[in-house]
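Of the protein chains in this complex, one is absent; all others appear in place.
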Amino acid sequence: MAKKKIKVASPKTGCAACMPNTMEIPLGPQHPALKEPEHFLLEVEGEIIVNVTPRIGYVHRGIEKLAETKTYSQNLTLVERVCGICSHVHSISLVNAVEGILSKHDFEVPERAQYIRTIILELERVHSHILWLGIAAHEIGFDTLFMLSWRDRELSMDLLEEITGNRVNYGINEIGGIRRNMTKEQLDKTIKYMHLTIERLDRYVEICLKEDTIRLRTQGVGILLPSKAKELCTCGPTARASGLAVDIRYDDPYSAYKGALRDILKVVTYDTNDVFSRVVVRLIETIEACKYIIWLVENMPDGPVFAKPPRKIPEAKILSRTEAPRGELIHYLWSNNTNKPYRLKITTPTLANILSVSEMLKGDYIADSTISLASIDPCFSCEDRMITIINKDRRKSKVWTWNFDQLRKYSREWNAKNKRWKK
Amino acid sequence: MLAVWAQWLLLILGILFFPGIGFCISIALFDEWIDRKFYAALQDRIGPLHTGFKGILQPLADFLKLLANEDIEPKAADKWGMRIVAVIGLTIPLLALLFVPIVNLSGILSFEADLLLLSFLTTILALVIYLAGWFSANRLAMPGTMRAASQLLSYEIPILMAMFAVALRTESLSVAGIVTWQLEHHRPVIFSLPMVIFFLIFLLSSQAELERSPFDIPTAETEIVGGWEVEYSGKKLAFFRLSADLQMVYAAGLGAALFLGGPIGVEMWIPAFADWLGTGASLAQPGGVMWVGAIRMAYYALIFAIKTTLIVLVFSTMKALMARLRIEQFLEFSWKWLIPVSLGLMIVTFFWVPWLDNTLWSKFEALFPGGAT
Partner (left out) sequence: MTRPAVIIWEALRNAFSRKKATIDYPFEPGVKPAVGLRGAHYLDITLCTGCRACERACPPIAIVMVPSEITKTGKRPVINLGECIFCGLCEDACRYDALVLTDYIELSAFKQDEMIIYSTEDPSLVKKEEATEESPKEEES
């Protein structure tokens, strides 16, 4: 499909006598379509967007700094809270990093633990993608699809609740294995629920392919050409929807993807480069994920699920990559032979994808801005980091720069002041 | 025979309470409840539950709560403009509803060619929306008003076509005349093929006029944060919400009157019943029997409520089924499909329908004891 973009005159060439013919419309930080605060300044001409300026940094939470003060097993519960939806994949990423260090020192994680971790990873992908389908439907005003898809998402949520004990931040990982084993009934129930989910997903694929209004709203909207996608370093379903076959599960396997699962792994791509292609890629990927879960349950090995790791993690620097539902997730860990990390650096997929949004939006209508933005499945709180703002033309902003020592001093003071909650 | 002052008193009471403002507002709130319940049911939800029987008072509670909310007016906005626009937005659908037949064959107010006035009032309403967005001086309201204005052009023409096709068919420009025609001919207007299509066109365009999904383009919440409504809060928002409900009742009531025979129920096919009802007293015919008049009022109001509720159910089903269109897609749909189709059907109606209806209907008429016209 050709790139169908509307040619727009640059704002400078407009009639000089009249008002400047572009208008600035803020999208965020508070907007009903955004569930988290983020700001995009849209310059529009009539209904057509000519320029987009993203601005991040509203919900920086200092998780990387906090991670340095906690032990590894406490950190597993901390990094899970980076994202509310793809939480397990964060702890998998950290666990993989730590176990990667330990594997140099003859430490083996039991096979069954890896399988159960992967089941939860894929369950998480299922519920995250169905959640995204609902949000995308809500953005284009199709609330019935939103409600129905979230109803069917409950199946995978219930499974997660039953397997791990929590609905959102599962807390099932531990360095060296997992904390709960799966019983026979749970395995059977997983297969049953996954078949039900596949049935419902087939229905949604049918709806999305057949429904005229969905096609009208998504086809030819938010186009990201493969060359641009590569240039802007997109990842995950956003890249796959532009025809780039990148998938960390396949390219750089971890957990149970290393084994025989890699043979049945499919990298789903689609080549219309628009929002519709992202819908299709995500839906097909969800069905595939259900199939992987069934395969994993059927081929589940027996054995222990936990091996006791050493208390101290030897000194090393390691980079661990995982495929989150939204794309490539990177954890960089620097250990220093203690039970706490020296430095932990997290890069979430939204940070890689967010620049492609401004490319997608240019030349589209305002009406399409939210669905284009939602099509990368943004998760702003995960990607936010502290930045220095250089604001040229706005009101003078407060620039807050700290060097390392000042930051340390502030954190020490803060810690001393708020050490314990007290009555 | 009532005295003149008593007639005037009855008229004023009528406008204020029973078939007038009070009744219209209560049926508007009832229809909003129906709409919310059914919309929720389509989505596999329960909907409002707690105020009154199964949440029937929820719309009223929402309205009262909005009235009590803080009313914020932005500095840059035209404050008096906003206030006046909110009140006008509420009065226009109320005024229009007075012309819709509810408890009689004619509305409370009615004159020859009141169909023209009704078409004028709906256009004024769109203008009010445009002004509402303009006065609030908001960057998100501006696209909303532009969308409202361009949407106006594309739904108003099909609605007018549908209204005047009915007028053409029944050879009357007043709503009362159209309803009487249906009673006299023992069939609602919709019982002929082009009129069915006109009815569908009327429903679709009314959906656009009411700014309900899939045509809620001027107020799209996830795109432009409520569009022209964005700066309205508290009492003004409550007025606009109530106005939207009233518009829904007005559209449903007008559709019922034009296509489904208005408040006429089964007596369309039972002339004896119709004659008996005709003996009741009313303002136009003061000499009739009082209690028959009262029964007729209640009966007509009931039939009116049933018919509008059915149309509202169609509205809420339509709302649930589709994604919101973009403004230019809606314009395209309207100018490429709705308007040409309604124009073509208009010609068909003019030349062919009376003849076709008469030949087809004469075979049918034998089935009913109503006999030939």
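Note that the chains are named A and B in the order they appear, and that numbering of residues resets to 1 at the start of each chain.
In the analysis below, contacts are C-beta pairs under 8 Å (C-beta built on N, C-alpha and C of every residue); 3 or more make two chains touch, one makes a residue touch a chain.
Note that this is a predicted model, so its numbers are computed, not measured.
Note that of A:Glu111, A:Glu161 or A:Asp252, the residue touching the chain absent from this view is A:Glu161. Among the residues A:Arg151, A:Lys228, A:Lys291 or A:Lys340, only A:Arg151 touches the chain that is left out of the figure.
The chain that is not drawn here is touched, among residues B:Gln43, B:Thr91, B:Ser150 or B:Ser233, by B:Gln43. The chain that is not drawn here is touched, among residues A:Asn51, A:Thr213 or A:Asn336, by A:Thr213. The chain not shown here touches chain A at positions 70, 73-75, 77-78, 81, 144-145, 147-148, 151, 154, 158, 161-162, 165-166, 169, 171, 179-180, 203, 206-207, 209-213, 215, 420-423. The set of chain B residues touching the chain not shown comprises 38, 41-46, 49, 317, 320-322.
Heads up, the rule we're going with is that only the chains that are shown with their structure count from here on.
Centre-to-centre separation between chain A and chain B, using Cα means, comes to 47 Å.
Considering their complex, residues 42-45, 139-140, 142-143, 146, 213-214, 216-217, 220-226, 320-329 of chain B touch chain A. Residues 23-26, 31-33, 44, 46-47, 137-145, 147-148, 151, 211, 213-214, 216-217, 365-370 of chain A touch chain B in their complex.
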